[in-house]
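Below you'll find the structure, written out as structure tokens, and then a few comments.
Complex shown without one protein chain; remaining protein chains in place.
Letters A and B name the chains as they come in the text, with residue numbers starting at 1 for each one.
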Amino acid sequence: MEPHDHGHEAGHGHDHPHDHAEIGQLAPPQFYDIMETAVRELLIEKKLIEPDEIRRQIEVLDSRTPALGARVVARAWLDPEFRARLLANGRAACEEFGISFYDDTQLIVLENTETVHNLIVCTLCSCYPRPVLGLPPDWYKLKPYRARAVIEPRAVLAEFGTIIPDDVEVRVSDSTAMVRYLVLPRRPEGTEDFTEDELAAIVTRDTMIGVVPATVAAGGIRQ
Amino acid sequence: MTSTENLVKRLPNDIGGLPAEPIQRVEHELEPWEKRCHALADVLDFHKIINTEEKRCGVEALGAEMVGKLSYYERWIVAFANILFRKQILAPEELARKMDEVRARWNGEAVVGN
Partner (left out) sequence: MTQERSSQPRKSATVVFAWGERPIFQAGDRIRIGTRTPIGHYRVPTYLRGKQGVVVQVIAPAAVDNEEEGYGRNAGKRLHYYRVAIPLEEIWPDYVGSPRDGLYIEIYETWLERI
């Protein structure tokens, strides 16, 4: 789904006292935008945080996208020893890849197999493996997905076009503490001679949430 | 047993298993202020000024109506304000005056630029 074009520049730090009009942003900031600016400026004035920290963290967030997770999955598909390390300790294996975890979370990678299909959700809020996937989509954070994934996962999967046979076990992981999850989708047939880049290109965000399987057709770079 | 007990016993975010509508696969690119708000949350957690669990607790404490009607990052920033007041890091008057100042800046300089 294409992101909306809001005509805004990407957020930038406000370390100078006056906001300047952003190119294309003609409307004054709304209530919550003003609140955020005011809270941040006060905390900076009180020297509790520094403007550079916010700026830097925006860069960190911008750098975390599903492409990172896709590379981890592609490597796991090609390298059985990496796959084993990934399944034993998800965070350490990602860090091997240079994907740092800037928070205190751990990562458990959930392997989809012929007999097991994994799905991740956070019913209480929006826990999500942000360091390796970036920010979650709205639907992951809204009530329908969060309420229904734990009571009717097969119906939820069907809404994404994913039908799981009855002889395959569905495992729904509800994140509530410091562990985050990443689904390791099954490598689709027909990819036997794909390069690592070509494999990564077919691993979309939704395959790593577990709502869809990886397929050769979706988002690939092959013709 | 009164019906209000459930309001106390069940947090507004505790929705696992409740009836809900079909999933609409909406997503949006974050507004600049939302991204700044997310970065602020991370920085506050790094410093343990407001840790991530305190943020969750603060959002819950907004109560069912606000949790239902405010958007995701709107809930965060209001929760931050409340927590910062409770911790006596900010005062309500201080934040109100700063918000007026921020708003006035815009009104004084809208469109024309720096």
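Quick note on the criterion: contacts are C-beta pairs under 8 Å (C-beta built on N, C-alpha and C of every residue); 3 or more make two chains touch, one makes a residue touch a chain.
Computed from a prediction, not measured in an experiment: that's the story for all the values here.
Enquirer: Footprint of the hidden chain on chain A, which residues?
Expert: These residues touch the chain not displayed: 106, 108, 123-124, 150-155, 166-179.
Enquirer: Would you write out the residues of chain B that touch the absent chain, in ascending order?
Expert: On the chain B side, contact with the omitted chain comes from 8-11, 14, 16-17, 48, 51, 53-54, 56-57, 60, 87.
As a working rule, only the chains that are shown with their structure count from here on.
Enquirer: Where the centres are mean C-alpha positions, what is the separation of chain A from chain B, in Å?
Expert: Here chain A and chain B have centroids separated by 21 Å.
Enquirer: Per the contact definition, I'd like the list of chain B residues that touch chain A in the complex.
Expert: 11, 13-33, 35-40, 42-47, 49, 52, 56, 59, 72-74, 77-78, 80-81, 84, 89-90, 94-95, 98-99, 101-103, 105-107, 109-114
Enquirer: Show which residues of chain A lie in contact with chain B when the two form their complex.
Expert: Of all residues in chain A, those touching chain B are 1, 3-6, 8-12, 14, 18-22, 26, 28-29, 32-43, 46, 48-49, 53-55, 57-58, 60-61, 102-103, 123-126, 135, 137-139, 141-148, 150-151, 156, 159-160, 174.
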